[in-house]
Every structure is written in structure tokens, then in C-alpha cells.
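Removed from the display is one protein chain of the complex; every other protein chain stays in position.
Per-chain numbering from 1; labels A and B assigned in written order.
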Amino acid sequence: MTIVNEASAGTAESGDARVTVRPNAGGGIALELRGPSVARYGDEIRAVALSTLEALGVADAAVTVDEKGALDATIRARLAAAAGRAAGAGDMPWEAMS
Amino acid sequence: MRLRRSMLYVPGNAPAMLRDAHIYGPDSVMFDLEDSVSPREKDAARHLVFRALKDYDYAGVERVVRVNGLDTPYGLEDIQAVVAGGVDAVRLPKTDCPEDLLAVERAVEAAERRFGRPSGSVKLIAAIESARGILSAREIAACSPRLVAIAIGAEDFVTDLHTTRSPEGVELLAARSLLVMAARAAGIMAIDTVFTGVDDEEGFLREARLAKQLGFDGKSVIHPSQVALIRFVYEPSPEEIAKARRVVEAAADAEAKGSGVVSLDGKMIDKPIVERALRVLALAGEASE
Partner (left out) sequence: MIRSFLAPLGLDLEDDAELSALVLDSGIPIATASLAGDVVKCVGVLPGREGEGAAARAVSAVVAEAEARGRRRLFVYTRPSNRQVFENLGFCTLASVEGSGEGAALLENDPRAFGAWARGIAGLLPGGTAPGAVVVNCNPFTLGHRYLIERAASACAAGAGAGPLLVLVVSGDRSSFPGSVREALVRAGTADLGDVVVASGGPYCVSGATFPSYYLKEKGRASELQAALDAELFASRIAPALGLRRRFVGTEPYCPVTAAYNRALADTLPRRGLELVEIPRAESGGAAISASEVRRAIREGDMGRVASLVPESTLAWLRSAEAGPILERIRTGSGRH
């Protein structure tokens, strides 16, 4: 999946995360994390974000995750949705996303 | 014996609700990708539901997803995502005829192959929401071995009839009864429609008791507080439980003796009575094989 646009998914509500994905051609993955869980669980959230991007085949992207007590599953889902929108992707590789 | 007394609706675009729905004790949770999700958020909701199915443990609660119809741009991809995610049952809205359901069955079958799930592992539930659908209920209910339940969606149905919902539900009487009959003829379950008055406990209990009396196996609910109320409505009385235990014991005795005849208090007990007793015990939480 190649990121060609900027796109977002998610809300600022409790339990959710607002994720924005932007192109970052040749720059690899740049990840910015914000939110109440980041101080204590930042490493976990980072790992979750990176593995999601890897499963989608995204090599270059600038990603912002602004979470409000979102669990890993929510972060994965919001990131995948934002990436899909930013790549203009149609069908998803569900089998790769485990 | 899988119980479906309560099927708790959860909008597919609500992360916190997807995470927590099962803790309120429903028999099934139904993640919705259809009417509660706006077109702009269909893709995002699909991802949320996929991850919820994959990552959360729902403690044995049945996981159902209401997908969009195959006649929408979303339905086919919904089916891919939920089958891949491990859904227990796919619920099809607005089922008007057997072919609607069979088309979904074909898509589910293909998805099972694609994602390596055993053929037939994904069940189907059909919601009937139109006059045409109710009149075809008998054929719909019998058309697929994967179909485990049919449900009635009252809001769309009464609109189709050119009327509105009333508290007594007289406009739904025929449809409800037909649905239950179709379900029984096909040997599957019948699920009643949602009651939207979240704060109207009296009204909910009235409708739930009516549904139970009509023969419905359960009801769709939209709020955790309704889950406990449904359990209360379907709970057998101590007398019913005691009687059911005796019937089941008598049946077990007869089987142990190798006798085909079950008797209790000098009377012969037919198979339907034993089955009903087993259902009572299942409702009482005394599941036994």
C-alpha cells in the first residue's frame, strides 16, 4: 500500500483514537503518539502501530496517533482505516492483518 | 443448546462499546455495519469490527455481525472482513426472498475458503423487514442449512405496510406469528424486533412477554439494561424447573434401562415434552447434554 494523500480516521471520544496518515516518500515511518495512555504504554502502542503498517505493506508514512484511552484493537483499526483512505485502497488484505 | 434470548446491538463505529458489549451478559452481541453506520464511516467501522472479532475475547457470547446487503457497495467487503475476523454468524438485513440469502451464503462460502475457515462454520441469521419478506418467510427459513434464526425488523416492516408502530403492536401480530411458524417449520429460532424506549421498562417487559408468549426464542435489544430484563422474562419459575428436572430424569432413567418409553407419575411422556423440559432447564442455566 502506498500513501499518496493525507487522511484520518477515528474521533476524540473516550476509548477512541484519532489517527492521521500523511505521505512520507522515502522517509520510512515517522510516528507521533499523543494521549493519556502514551506515558505508561507508549512502547506497546508504538509496536502496535508499526506492526499494523507492516501488515498493510506501508513502508513510508508520517503517522499521528492521538488516543483517548484506546486499546490496541482500536488503534490498529483506526490506523488501518486511515492508511486505506490515504492510499485510496479498495480491498484490504484481511488475511495479512492478524 | 445455544440460547438467543437477547441479541445486543452494538454500532460498529463505537470502539468502547465493541470492547465491552459482552460484559452485560447477552446471549449474543450484534455488531452493526448497516443502518447505524454512516456511508462515510463504513470502511472505518468494518476495521473496528474486524479487530474486535480478532482481538477481544467475548467469554462465549455469540458474535454476530449485521452486514450491508450485497446490493450495496459495502456488503461483499463486509463479508470478507467478518469471516476473516472469525465471526460466528452473519446477519443479513432486509431479506425479501430466499435468493437474497443464498447469494450471501455463496459469498460466505467463498470467504471461508479464502480465509481457511471450515466450510459451514459461519452461520446465518436473516432479518425480514418487508411484507414480501414475511410472506416468503417459510421459504427463507428453509433455504439454507447455515440459517440458525430469522428475525423481524419492525420499523421498516410497518413502514412497508403504510402504518406505524403502536404500543400494543396489533399491526405486527400477523407478521410475528408467521415468522415464528416459519421458524418452527424449518427447525430454527425466531427473534423479535427491538424496543426503542430505553427508559420505558414497563413497555419493554410488556413487549418481551408478548414475544415470549407468541413463541419467540428471544429479542434484539439496544441497551444493556434490557439484557437483564429479557433474562427475567425468559426465566422459568421454580415449579417449571422442578417439573422439568423430573421429566429429564425420567427420560435418563428410561434410556439407562434401554427402554424407549418414558413415564412419569404413571403417565407416558412424549418426546416433545422431554424436549420442552430440556429447553426449560437450558433457560434455567442448567445446561446438560
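In this text, a residue touches a chain if its C-beta (ideal position, glycine included) is under 8 Å from a C-beta of that chain, and two chains touch if they have at least 3 such contacts.
Keep in mind that this is a model prediction, so the values were computed, not measured.
Set against the missing chain, the residues B:D20, B:D35 or B:E171 yield one that touches it, B:D20. Across the interface with the omitted chain, chain A contributes residues 13-15, 36-37, 40-41, 44, 68-71.
The omitted chain makes contact with chain B at the following residues, 16, 19-20, 22-25, 57-60, 224-225, 227-229, 232, 285-287.
One rule holds for everything that comes next: only the chains that are shown with their structure count from here on.
Considering their complex, residues 15-16, 18-19, 43-44, 47-48, 50-52, 54-56, 77, 80-81, 84-85, 114-115 of chain B touch chain A.
Residues of chain A that touch chain B in their complex: 9-10, 13-16, 70-74, 76-78, 80-81, 84-85, 91-92, 94-95, 97-98.
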